[in-house]
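As you look at this complex, bear in mind that one protein chain is not there, while each of the others sits in place.
What follows is chain A.
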Amino acid sequence: MKRKLIAAVGVAAMMSGIAACGGDSGNASKDPKDRSEELTVWLMVDAQSTWPELVKDVNAQFKKKYPKVKVNVQYQQWADKAKKLDTALGGDKFPDVVELGNTETMQYILNGALAEIDPKKYDNSDTWIKGLKDTCTFEGKQFCVPYYAGARVAIYNKDMFKAGTGSDALPQTEAELLTALDKVSAEYTKKDKRFSSLYLPGRYWYAAMSYVAAYGGSIAEYDEGAKEWKGNLSSAESQKGIEHFVNLVKKYNKADITKDEQDHANVMANEKTALIYGNGWEAGSVTDGANNGNPKLEGKIAPAGMPGPEGKALPSFIGGSDLAITAKSEVTDLGQEWVSLFTSEKSMEVLASKNILPNNEKQLEPLKAKPETAAVANAVPDAWFTPIAPGWTSIEKDEVLENMLLAILKGTSVADAAKKADDEINALINK
């Protein structure tokens, strides 16, 4: 099996050599009406499931200008996208435009896989959300375009909190929240022993690192003197955060504590939990019947700011996607044009209407007041972000953080597990 895979990479690498000879650079000056190339776009499945009409509309606009260019949109899964892209970029069937998770971009930029772009060609580029823009920037140059943002918030079942505490609002401080969770727990575990008042799976590293950020810790720090990144999980602050997270998992999660957050919306839809810490739009997934959700919960599921330790809100990880044009693409100008249509103010309006955070502050502003998005939109300014380091993707792919959390849940001390994770991070992060 693995030999074949490695072999496939080998073959792919050979083919790239052949393909590189076939470039045709004279097309850019042609009349748009006469262009007849193909443009391959890799988008993630979210676009297919949640905003397909936007893709359709953008393709129609593009078609008007370039009637003969064939736009080929392919939808990818998050789980294997990175491996697939690595292999594709080594071959001759690579995408021209690709959606990248914002934690993934840096490694591609550093390895010369992405083409430089000119921000002036894109709407609202002067107010792009900083957390996203930073992931596209290297040495002052811009290599991708922010697409949308997301932040994690509390998503809770109003009825369950009402039954437990008498109020259907989520408490504002963590101390109050924990008391409320105890009450909800007492109420519902009477019937179902496996009910989790807070469903917080142990491998959910985005949540764990939010607690690390809450105590002032971090995953890694850049050492200006040595000019390199260094793991920082064994610092006292980081350890406090990890400890806090693990204690919450052990105390409130009555389901399998070793899972990750993949199916937490589903757990909530099955009324096995009163509170999850999820992406803003997952409140919708809980009640979406077409997506394994439970329509009976309609109107009972609400997002709210997640209270964190020390009386403050829990700093949320700012997630989201960027769009990039591959350096190898022979139609970079067409790719840029397509991306510019796809991230135009008008397109962002479509995303905002679905409670997805747009890529710029200007269009984010009204969402801060909208009840469905207020919690998420307001979480953006205090958000934390993964280290913008060359080897970050390897750390994610190697699951250093997940394995650390799992080790602690299995009984390793926080100090030992954090030390081991730091060593692993140090070995990967600068490469």
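The rule is simple: a residue touches a chain if its C-beta (ideal position, glycine included) is under 8 Å from a C-beta of that chain, and two chains touch if they have at least 3 such contacts; residues count from 1.
One rule holds for everything that comes next: contacts and distances are computed from a predicted model.
Asker: Which protein name, taken from UniProt, belongs to the chain you can't see among "Membrane protein", "ABC transporter permease subunit", "Bifunctional protein PyrR" or "4-carboxymuconolactone decarboxylase"?
Answerer: The chain we cannot see is recorded in UniProt as "ABC transporter permease subunit".
Asker: Quick one: say which of A:Ala163, A:Ala255 or A:Ala415 touches the chain that got left out.
Answerer: A:Ala255
Asker: Check the options A:Thr50, A:Thr173, A:Asn403 or A:Asn430 and report the residue that touches the missing chain.
Answerer: Of all options in A:Thr50, A:Thr173, A:Asn403 or A:Asn430, contact with the hidden chain holds for A:Asn403.
Asker: Which candidate, A:Ala79, A:Ala226 or A:Ala290, sits in contact with the chain we can't see?
Answerer: A:Ala79
Asker: Sort through A:Lys63, A:Arg194 or A:Lys296 and give me the one touching the missing partner chain.
Answerer: A:Arg194
Asker: Residue by residue, what part of chain A touches the chain that was omitted?
Answerer: 1-11, 13-14, 16-17, 20, 79-80, 83, 86, 89-90, 107, 111-113, 193-194, 254-258, 327-328, 393-394, 397-399, 402-403, 406, 410, 428, 431
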